[in-house]
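Removed: one protein chain of the complex. Kept in place: all other protein chains.
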Amino acid sequence: MPSAPPAPDEVKASRLLVTLGGGGVVAGMLLVVAFGLTLPTIEANKARELAAAVNEVLKAPARYETLYVVGGALVRKVPDGADPKKIERVYLGYRSDDQRVGFAMVSAEAGFQDFVRIIFGYDPKTRQLLGMKVLESKETPGLGDKIEKDQAFVSQFAGAQAPLIGVKQGKRSSPREVAMITGATISSKAVIRIINNALKRLGPLVDAYPQEGKG
Amino acid sequence: MSGEISPADLHCGAPGAGAGAGARRIVPPREDLVKGFWRENPVLVQLLGLCPTLAVTNSVANSAVMGIATFFVLVGSSLLVSVSRRFIPNEVRIASYILIIATFVSVAEMALQALVPDIYKALGAFVALIVVNCIILGRQEAFAGKNPVGRSVLDAVGMGIGFIIMMLIMGSVREVLGSGTFLGVSLFGPAYEPWVIMVLPPGGFFTLAFVLLAVAWLKRRKALRARAAERHDVAVVERAA
Partner (left out) sequence: MGDLAWIFVSSMVVNNFTLMLFLGLCPFLGVSARIDTALRMGVANTFVLIMTAVAVWVLNAFVLPSAPYLRLIAFIIVIASLVQIVEMVIKKLSPALFRALGIYLPLITTNCAILALAIFQTNREYGLLEGVVFAIGSGAGLTLALVLMASIREGIELVDVAEVAKGTALVLLIAGSLSLAFMGFAGLLSSS
């Protein structure tokens, strides 16, 4: 390929830089403005979605507070300098009389097609689940996506006893068992596995979280 | 980015985007606008921008939002490129175009995330991928970089509308057959068992293939009819002579 004939380098280079640099500055300013305008709405949307999910799996608590997993324990405040968005969070719901409802935890693992992310509510006193909601899934429409669309499957989790065991349809005989969806066994097993693994990891922290008056 | 082979020349400008080439003739403004709808439709004829056409068309709502976002970026970029075409040195042409396009796409991303968060999540990475959608870079290279603002905007609007039309066609076919709904409204009732494959990846490939087949078939029929009419006319003339 022929290269460009040698041109007066000084003039050309500075003009290139000015054009690109100027363009870059204008672009940057435009983006900062757009970012500033949209950020409040975006954050508000995310907060609303999270609140709705927590409410669903904790059976509509009067309020909930966010706890952070730091150094193997649950704490109310993020240590100085740390980015709260990067730390795993657990949500503690309270009834109107300030009694604890339970903890909501978010976890994700590989399902059938891709990762499945769920949030579930858990009461450490009774070791019972309060609810489960699928936040993100790319499972097969019509089959795997029943883990979020099939109300019969989803409602099993309220009142189920941890740790969960998956069984075939129609064979559920105890609160520890969860009937898996026929034709979506791997997706169903993934949900069960996610909950069990999350409880293995976070259960001790939740149990150890001190009652009111301390912490 | 002043490489010897510019990416757009080799790729985005390659088959079909012949608006830059060809003899200069006085093109009426109306044609600038209308050519993008069908005759030089960016997806059907130029075969550009296929990634989003296949990926997000599993529902009409997603297709519409994607089409509108692409339209916004296309028109905005063409406008800006055309306005500044005399100030952009040739060496940094592609870099400038990409900078302009990326800025518009970033703005579009933020706007979608704020206004329609559910659809934004469904569209996923494809909103950001508008940056490398060859339709946009191709139009800057082939048209907006060399033509006055008015014509560039008309060209961009035409191409954008052509893209939206294709997105809606794909989206309608796939959603109606694959989910039994249109814009979320169930068409056939709960007993209907939809062709789930249509909203899955193979369905995207097959749908576009059949749309192209249908277009080719229609064109061939038109050409055959024209030839038959010609032969008929010639025969009439011969008989009369």
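Should a chain be cited, it is by its letter among A and B, assigned in written order, with residues numbered from 1 in that chain.
Simple rule for what comes next: contacts are C-beta pairs under 8 Å (C-beta built on N, C-alpha and C of every residue); 3 or more make two chains touch, one makes a residue touch a chain.
Source: prediction; values computed, not measured.
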Hidden-chain contact residue, picked from the options B:37, B:182 or B:206: B:206
Residue among A:91, A:112 or A:209 that touches the chain left out of view: A:112
Among B:134, B:154 or B:199, the residue in touch with the chain that has been omitted: B:134
Of B:79, B:95 or B:177, the one touching the omitted chain in the full complex: B:95
Footprint left on chain A by the chain that the document does not show: 27-28, 31-32, 34-35, 83, 110-114, 140, 186, 189-190, 193
Chain B residues touching the omitted chain (full complex): 1, 3, 5-8, 10-12, 14, 47-48, 50-51, 54-55, 95, 98-99, 102-103, 105-106, 109-110, 125, 128-129, 131-134, 137, 197, 200-206, 208-210, 212-213, 216-217, 220
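In this text, only the chains that are shown with their structure count from here on.
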Chain B residues within the chain A interface of the complex: 2, 4-5, 87-89, 91-92, 95-96, 99-100, 102-103, 106-107, 110-111, 113-115, 117, 178-179, 194, 196, 199-200
Footprint of chain B on chain A - complex, ascending: 1-4, 12, 15-16, 19-20, 23-24, 27, 30-31, 34-35, 37-38, 41-42, 45, 49, 140-143
